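My structure is below; once you've seen it, I'll send some questions.
For this view, one protein chain was removed and the others were kept in their places.
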Amino acid sequence: MIELINNIIGNIHSSTPMIRWLVYVMVIVISSVIVLSFALLYEGFATYAERKVAGDIQARIGPNRVGPYGLLQFVADGVKLLLKEDIIPFYADKWLFIIAPYIVFTASFAAFVPLSYSDHVYVANMNVGVLYIIAVSSVVSMAILMGAWGSNNKWSLFGGMRAVAQIVSYEIPIILSLLAAIIIPSSLDMKDIILYQSGGLGIFRWIIFNNPFTLLAFFIYFTAAIAEVNRTPFDIPEAESELVAGYHTEYTGMRFAFFFMAEYGDMFIVSAIAATLFFGGWQIPFINGVAMPLWLRETLQVVVFLTKIFVLIYVMMWIRWTLPRLRVDQLMELCWKYLTPIAFFDLIGASVWVLLFNGKGVYDILSALFVH
Amino acid sequence: MGVLEDRLPENILFTTVDKFLNWSKKSSLWYMLFATACCGIELMQTGASRYDLDRFGAVFRATPRQSDLMIVAGTITHKMADRVKKLYAQMPSPKYVIAMGSCANTGGPFYKDSYAVLKGVDRIIPVDVYVPGCPPKPEALIEGIMKLQERIMEKKTLVKK
Partner (left out) sequence: MTENSKGYFKKMLDAVKSVFTGLGVTIGYGVSPGREVTQQYPEVKREPYDRFRGKLFVDINICTGCTACARICPVDAIVLKTVRDENKKLRPVVFDIDNARCIYCGLCVEACPVDNCLYFRKEYEFSSYSKDELISHFGLGELPQPDKPAADRPSPDMPAQAGPAKDQPVQGKTDETRKEEGK
């Protein structure tokens, strides 16, 4: 965005620093408003889509009375949550209790920033994009513990401790499997990773098809990412409310809505990383070489990117309504005894492949053999 | 609603805003999973596939802090009555109660000779809709919820009563 502003108002370079900083701040505010509205609109529709997908899989109809086909359901939910009375328990730690939902939402929303939605549409092009997203998503676990401790409720504390244990443990398979994918384009910048995957009809140079090791890395990453977001089958912290109580027991009204929306925001982020690193980001399949006007190409790229993300989110919802919930010791066993060793060996295998074939994938080798 | 409640005159703008607020309250009635006895099974069936309560926007939440409808389904003993009162107090307003089945209405089959059953849940909490039956059919419970939705639409929040 800063380069965009420099391009548009390039001659302001020579003006006073005060005006330049004022323009930058205005640009930051406007871009935050745009990204925030996109994030909130997406999160509203995600709650509606979740109930409809759940209804389809469970052989029933989801909401269908509230608007046409139930489309206004999230509006009704949001307004109702705003109208609820705000209860803060008497013995609760007041500042921790109040701040926790804001931090969860901020951490989840701040990770929308380094994503590149298309060739020229991005908010901020960081050269450490992937590292930034993983670091910011870890703040969520701290904020959950703040909320759980501040509730002064023993079940909230259990839920919060289990949530922190789960999120911190599953960071390790995530990072290892992402490393197995990052060593191929050798860059942490989101845009460079997507540009590496261009060519080859827009499909065959995806990093997931590069290597049998990256194929395995995708499945490890996806499993660990579902655990990171606290979705079933790993939702011991939050749907423990179906057993005892979760970390958001004592939150009413809009404070609860922040936790709720942050979960869907996290789903978007995790799917966006998977789509960028493994599935080629905004590369349009099959018609990438066709000449078309710039606005059409950019729009198509944004649409393709969002489609890949929504397909992955549909897969996450599909898994939620299929599998039963894991017990907390089974969850820890899965992470430490199965996913982490496999991710280590996967990383070693991917490194050996890169060493042997000099970073070329299966498609590159085959096309070098058969098509001179 | 605090400061704004019950203060504004009754003209077309504020009654429309009231109608919008009431529409949002009635379209997303989140009920608390409170199932004590046989009526609880009928409550679970009403949320299941054949008679779907999710069509009306009603999902179940397990904690009273996030629910605005408590469907008292089942027999309430004197030991449980204490807890029912606490759970009702923990729900944030606006809150509604539906008494489902004979046991919640008037103590049910235990009316005459039982020393341990609370004869009707409206002795401890205010009830909005009574659904009779032993147990009521899921369609009868859905009709009770629709009657509650009609009552919610008639409420005046912003406008002077």
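Things worth noting here:
Note that the chains are named A and B in the order they appear, and that numbering of residues resets to 1 at the start of each chain.
One rule holds for everything that comes next: a residue touches a chain if its C-beta (ideal position, glycine included) is under 8 Å from a C-beta of that chain, and two chains touch if they have at least 3 such contacts.
This one's a predicted model, so the numbers in the text were calculated from it and none came from an experiment.
Note on the undisplayed chain: of the listed residues B:Leu13, B:Ala89 or B:Met146, the one touching it is B:Met146.
Considering the full assembly, B:Ser102 is the residue among B:Ser67, B:Ser102 or B:Thr157 that touches the omitted chain. In the full complex, chain B touches the omitted chain through residues 49-52, 55, 102, 105-109, 111-112, 122, 128-134, 136-140, 142-144, 146-147, 151.
Contacts to the hidden chain, counted on chain A, fall at residues 53, 55-61, 318-319, 321-323, 338.
FYI, only the chains that are shown with their structure count from here on.
The touching residues of chain B, counted against chain A in their complex, run 1, 20-21, 23-25, 27-28, 48-50, 52, 54-57, 59, 61-63, 65-66, 68, 90, 92-94. The residues of chain A lying in touch with chain B in their complex are 51, 55, 58-66, 70, 72-73, 75-80, 83-87, 241-242, 245-246, 248-253, 256.
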